[in-house]
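The block that comes next holds chain A.
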Amino acid sequence: MKPETSGPDPAPPSRREFLRRAVQAGAGVAVTAALGAWLLDRRPPGTIGRIAAVDARRSFGPKGAGPTLSIITGRARRQMLRRGLAAVGGIERFIARGDRVLIKVNAAFASPAALAATTHPDVAAELVTLCLAAGAASVIVTDNPINDPESCFELTGIGPAVRAAGGRLFVPRADSFHPGTVEGSRLIRDWPVLHSPFAGVTKLIGTAPVKHHHRAGASMTLKNWYGLLGGRRNQFHQDIDGIVSELARMVTPTFVVLDGAQSMMSNGPTGGSLADLKETRTLVVSTDPVAADAYGATLLGKTHRDLPYLAAAAALGAGTVDFESLRPVRAAAEEEG
Partner candidate 1 sequence: MHSASTRSPGRGETLLAVGAMAALAAVLVFVLAEQGRFSPAVLLAPASPTPPAGSSPAALLARWPGGLSAMGQAELFTPATLSDKIDGKAELYLSAGFLALSCQRVSLKGSTSWMEAFVYDMGRPADAFAVYSSQRRPEGRDAGLGDFSYAAGNELCLVHGRYYIELVGSDSGEAVLGSASALASSLIDSRPVTEHATVAEKALFPPGGLVADSVTLVPADVFGFDRLKNVFLARYQVGGEEVTLFLADRGSEAGAAKAAAELQAFLVTECGGTAAGQTAQPPGGAIVDLGGAFDAVFCRGRFLAGVHQAASSQGAERWASVLWGRLGGVDR
Partner candidate 2 sequence: MRITTARRIAQAFFFLLFAWLCLVAAVGTGWFQWRGWPIRWFLELDPLVAVGTVLTTHSLYPGLAWALGTIVVTILLGRVFCGWICPFGTIHQAAGWIGRHGRRPKLVIDSNQYHPLQRLKYGILAAFLVAAAVPPKLTGLAHLHTGLLDPIPLVQRSFNLVVLPVAGLGSGGGFSGGRFYAESVVIGTVFLGFVLLNFAVPRLFCRFVCPLGALLAILGRAAPFGIKTRKHACTECGACNLNCEGACNPKGPIQVSECLLCMNCFEDCPTSHPIGYGPRPSLAGEITSPGLSRRGFVASVVAGLAVVPLSRLSGSDANNWQAGLVRPPGAVAEDEFLARCIKCGECMRVCPTNVLQPAGFSTGMEVLWTPVLNNRIGTSGCQMDCVACGYACPTGAIRRLTLDEKLGRGESRGAGPIRLGLAAVDRGRCLPWAMGRPCIVCEETCPVSPKAITVEEAQGLSPDGVAVRLQRPVVDPSRCIGCGVCEHECPMNGIRAIRVSADNESRDPAHSILLHHENKS
């Protein structure tokens, strides 16, 4: 920036020069006044940085036909899943060509698949494969884990299995959440909810293993939606039945897969020992997560009465605890090898 100087002792100040400066100053004053008027109390204190909550409901229920439920016995998860879907009308009933599918797995902990604290990689991968085979345009697998997200997906085996099957993994970051409110909800009000992976999604599948849970009694497909919450969500443990039932109302999935090939009978939800597991050799596919969980409770030696959130979720219209009323299809999967 070179200093602008006028030469030594130039001609007397011209009227024109003064006018030029006066006009310039006048323009400055006008701009100041206009800016001031425009900015005046535009954003009063306490309104900055607050993002307005949006509707947090996630509705992806299948069209047509009533709720269905299949209960498949067996050992190999992939076969059980295929058989279970076939029993309720096949994957084509739920996933159409061009659908964008989001699969919410349980990848809460960075523990190996063998401990059954997380969704088994076989279930996640088979779901991806089936959806792609049914013509899905994209399949995204996500969760907001408790431990470090990257290691959760890798150490559980879900990450590699999903990638191998052609699915995409979505690892949430701070900006993947958006404040959301569920109309009429007592607890989910202006709360950060997993938002960005839902962009453009047309179908939602939930899948979780059957687990004992110290606070909630049991953690299955409904408790699995907890992973859609961000923020300091552990404060909801003050009212676990309330939050799980409200999550049931917030989320209407296309269908859920409850994996009871092995059930975590004690020390849930983390487990940590094979001794906590029991071979219960069952897998449930249902469009009604309440019914699926009510059946899952029996695998843990409980009934739906032991899990107050089930009745509460049913009362909020999320499903029925009387799974027999859905006339479940019971079948055995052919064993491989």
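Regarding selection, all candidates are chains of the complex that A comes from, given by their letters.
Everything below uses one rule, namely that a residue touches a chain if its C-beta (ideal position, glycine included) is under 8 Å from a C-beta of that chain, and two chains touch if they have at least 3 such contacts; residues count from 1.
Note that the structure is a prediction, hence the values are computed from the model and not measured.
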Touching chain A in this complex, from the list 1 or 2, is candidate 2
Residue positions on chain A within touch of candidate 2 in the complex are 1-10, 12-13, 17-18, 21-22, 24-25, 28-29, 32-33, 36, 39-46, 48-50, 186-187, 189-191, 231-232, 235-236, 238-239, 242
